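Mind looking over this structure? Questions follow.
Only one protein chain is missing; all other protein chains are in place.
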Amino acid sequence: MDNLLAQLPALQVVVPFLTVPLVMLLKPRGFAWLAATATSVVCFAIAIAMTSAILQGAPLTYAMGGWPAPFGIALAVDAFSALLLLVITGASTLTLIGARASIDSQITDARQPLFYAAWLLALTGLSGIVVTADAFNIFVFMEISSLASYVLISGGPDRRALPSVFKYLVMGTIGATFYLIGVGLVYMMTGTLNLADMEARVHEVGDQSPILVAAGFITVGLALKAAVFPLHAWLPNAYTFAPHAVTAFLAACATKVALYVLIRFDFLVFQPNLVGHDTQFAYFLMPLAVLAIVVASAVALFERNLKRLLAYSSVAQIGYIMLGASLVNDAGLTASVVHIFNHALAKGALFLTVMALAMRFGDVSLDQLAGAARRAPWTMAAFVVAALSLIGVPGTAGFISKWYLVMAALDEGWLAIPLIATIAAGSLLAVAYVWRIIECTYFAPADGTEPTGHVPPLVTGVVLIAATANVYFGIFTALPTTLAAEAALALQEALP
Amino acid sequence: MPELFSPALILLAGALLGALLRGSLRTAVLFAAPAATLWAIWQVPDGVATTFTFLEYYQLEPVEGSPLRRLFATVFALMALGGVLYAFRQAKPYELCSALAYAAGAVGVCFAGDLITLFIYWELMALFSTVIVFCGGTPAARAAGIRYAILHLLGGVILKVGIEGIAVHTGSIDLQPMLAHNFDSWMVLIGILINVAAPPFSAWLADSYPESSPTGSVFLSAFTTKTAVLALMLLFPGEQVLIWVGIYMIMYGIIYALLENDARRILAYSVVNQVGFMVCAVGIGTELALNGAAAHAFAHIIYKALLFMSAGVVIYRTGKHLCTDLGGLFRTMPITTVCGIIGALAISSFPLTSGFTTKTLISEAAVSEGLVAVYLVLTAASAGVFLHAGIKFPWFVFFQKDSGLRPKDAPWNMALAMIVFAALCIIIGVFPQTFYEFLPYPLEAYEPYKAGKVLFYLQLLLFSGLAFFVMLPLMKRTLTISLDTDWLWRRLFARVYTYCQRLLETTRQTLMTRLKTWYAVMIRLAQRTYADASKEADVELMPRSQPIATTALWIALLLSGYVLAYYI
Partner (left out) sequence: MDHDKPHATQHAHDHWLVRPTTIRNIWIGSLILLALLVAAEWMVPIKARFSVDDWPAFGAVYGFLSCVAMVLFAKALGWLLKRPDDYYAQPRDKELDDDA
């Protein structure tokens, strides 16, 4: 058993990767979905196994091909990675289980094997980013996941997806390239690509200015991938026009992974070495985070398309995560990491609900969804619960993140008041746009036509599970908060 | 065993079951839940009964009992029961279930032993009271509901910030008396004051209560503000600023009620006025004053519900709610009129009603502390209450003139509820000593019915009645509303927002046209350089890639900013 445990970090990436060609070959109807879902479940199980191991003991490491670090590529899974892995694999699994009917309706049978293969590639890439401890390896997996997600997003029937994917492609490539430039600069100065080794060697570098420039490139590049305001322009359209199942999966984890890399890289390599970097990190990212929260929520208020509304809401929530990280203290980092988990729960559930609604009503603009609550009561009830989690009502997961954020902000002296005001403003704006949706779906009179779609009970079940998870992790907070607290500690270990 | 669970959970279970069941089974649950809660309340022992760990290091105390808490919880449960009796045949099922959940939040706050539990139930109350406002059904109700939701959420956030501050800085989340001396305690105080409808946030009450359904306003009037009063009693007894907040609320309520035309809005302003008495008493802080606040809260919930019930019947039967449309209804609605009058007498602290035996405790407390100004204001206010609620409300609704309306009297369940509550008003007025047993502090040697006092109050009240009829020509009802502090955000902010929005829009448009012309120039340059057939595709692509261009611009700015900032 121990032997298997030691192999798990590698298996997390290898299992979906090897299944990709297999899935591509499965032409018969439904087999591709089955294979993809089974793989996703296995990945989820691996993630759970690794998480429990980490909760009991030390982080897991693995040297690829037996080559020890820093010569070879090393994999390392600690609390932070474990949390992200749970989010990624969990989102993938739950979405795949419920998405079959939706994907059947949006993607032609002939293309489905390719679609599922791309999904598994994305899963590989995202898991790989989180699992690896090598900077260039991150880039490789980042590209794999990005390219796979471009394919996933453009796979749907909506032709508007194509220009959106093009923009995403251009911006994503710019981001990845910037990251690569940054890594290149650091490699040039330190001679290593292994993150831990980098951390040790950066101290010895004489001229710190290339490191500083590298930090700039990496931060901006990853910020672009993570849709940090104002580099978020690609996100709304990409999420809106993608197939609904894809939106549910990507909204839960794609940007979070980029944030993971940003935080990890910054705290591990730059914070301990560049003088005054923590202040700069804070003062650079805090205003962006604040703007993200306020502006994105305000824009969401005026959106008529449900998916684009939720996409802008995601940009605001990413702002919350950045806000927590920019506070550079224990509570702030814990808040940030916990919110990665909780937002994935909330947004994932919301987009799964949208998937179910799209199956029933066809269109997801607010005009079309008038009076939807009467016709899809359970789905809308799940939507309301997930939306309450987004707002941060006590009893839901969102409340926990907001609690930690406020606690972190209170430590900031005079800054506390504007920060808390921002968090409050974000919640209020969230109430307003959630209210618009609820008013439209619950109180507006529905037009006479009966919706034609049919929602299989499995989908409703998946949606309800997602919504219940929000309440469960709002009350029994042990798992995410322990992981987050450990992650925060580990991140701050390297700080002077 | 029963003391381990908060009685609030019984009401919540009732609300949930009520939502899922149908027909007579649902009705049975709706009545059984408050009744069972009433029983459970008296099983809760004094002191902390259970603890629960939250976020790994906070010890929550979901159930803590004391005489004061049990008193408030009792009247809340009574209110739930009476309200269900009043409304069960007329109200929509989800309004009734929301009302039970709302009451559950109130009872939960009563027994909360720590700040976090209090906050959780607080938010529960805000959520379900919003639903009740929405059940008014009209677009105005929905608009008022969203304003209500936002304001209460704001209050909740402020309260949460204060609670977190206290938790972080003192390490304790226990509910204990404190004074507002630092940021954290001020935030908690402000959060509670928003719920208690203190100025400048008092507008929400008069804005939202009249928009709800005739049955909804009965529930709304009972819980939010009184729970906030209990919170003040537990957390800020003797906080001096509350005396002045309370006095302002008292006067505000009277003046605005005098100007008002809508029957239920008169009562809503009256709620602010009465709660002001309680807030003032909490500010005085002596045992007598706190007894007065608790007693007054108990009596107030009952007679205010009675007044809203009578107003509700009128609206239900006539569909009209403006004083200008009403009048002369005593002819066909005797029960409602009599109950309304009893409620009006009670609110005015007329001898032999519950108001007389409870509100006078507060004046007495002011006297024993030597607060002359406060005492004089409270006395004038008692006269004023008779003026705006004791006489004005029944006069304009039931007498005044013949509006031509001849509606039927109340349906049997509404009439029964009103009679029960009216009886309670009289009983507490006539047999106060039994009631005094339940007050939190012992009440030694207080005689409510000393001859001199009775005479004083009769003089006070009846002469203010004289003033009313003398000044009647000056108090013609007009089809108007009175501006309140909410003008600031309903008008001013809205105008500023539209202005900013328009400004941004014009800026964006000019920028876009500039960029477009620039692109067109570039394209023409490119066309001249590369005589290529595929130019069509290029021309298509470039204007649409504005987001890419904008992002690229931002990237450049951020990157340079990042690096440059380091050198500053």
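Letters A and B name the chains as they come in the text, with residue numbers starting at 1 for each one.
Everything below uses one rule, namely that contacts are C-beta pairs under 8 Å (C-beta built on N, C-alpha and C of every residue); 3 or more make two chains touch, one makes a residue touch a chain.
Small disclaimer: the values here were computed from a predicted structure and weren't measured.
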- Message: So one chain is hidden, and I want to know which residue out of B:28, B:423, B:458 or B:564 touches that hidden chain in the complete assembly.
- Response: B:458
- Task: Please give every residue of chain B in contact with the chain that is not shown.
- Result: 140, 254-256, 258-259, 261, 328, 330-331, 367, 372, 375-376, 379-380, 383-384, 387, 399, 402, 451-453, 455-468, 470-471, 474-475, 478-484, 490-491, 498, 501-502
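Everything that follows uses one rule, which is that only the chains that are shown with their structure count from here on.
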- Item | Footprint of chain B on chain A - complex, ascending | 163, 167, 170-171, 174, 178, 212-213, 215-217, 219-220, 223-224, 230-231, 233-234, 274, 276, 280, 283-284, 391, 393-395, 400, 402-403, 406-407, 410-411, 420, 423-424, 427-428, 431-432, 435, 439, 443, 477-478, 481-482
- Contact set on chain B toward chain A in their complex: 54-56, 119-120, 123, 127, 134, 142, 146, 149-150, 153-154, 157-158, 160-161, 164-165, 167-169, 544-545, 547-548, 550-552, 554-555, 558-559, 561-563, 565-566
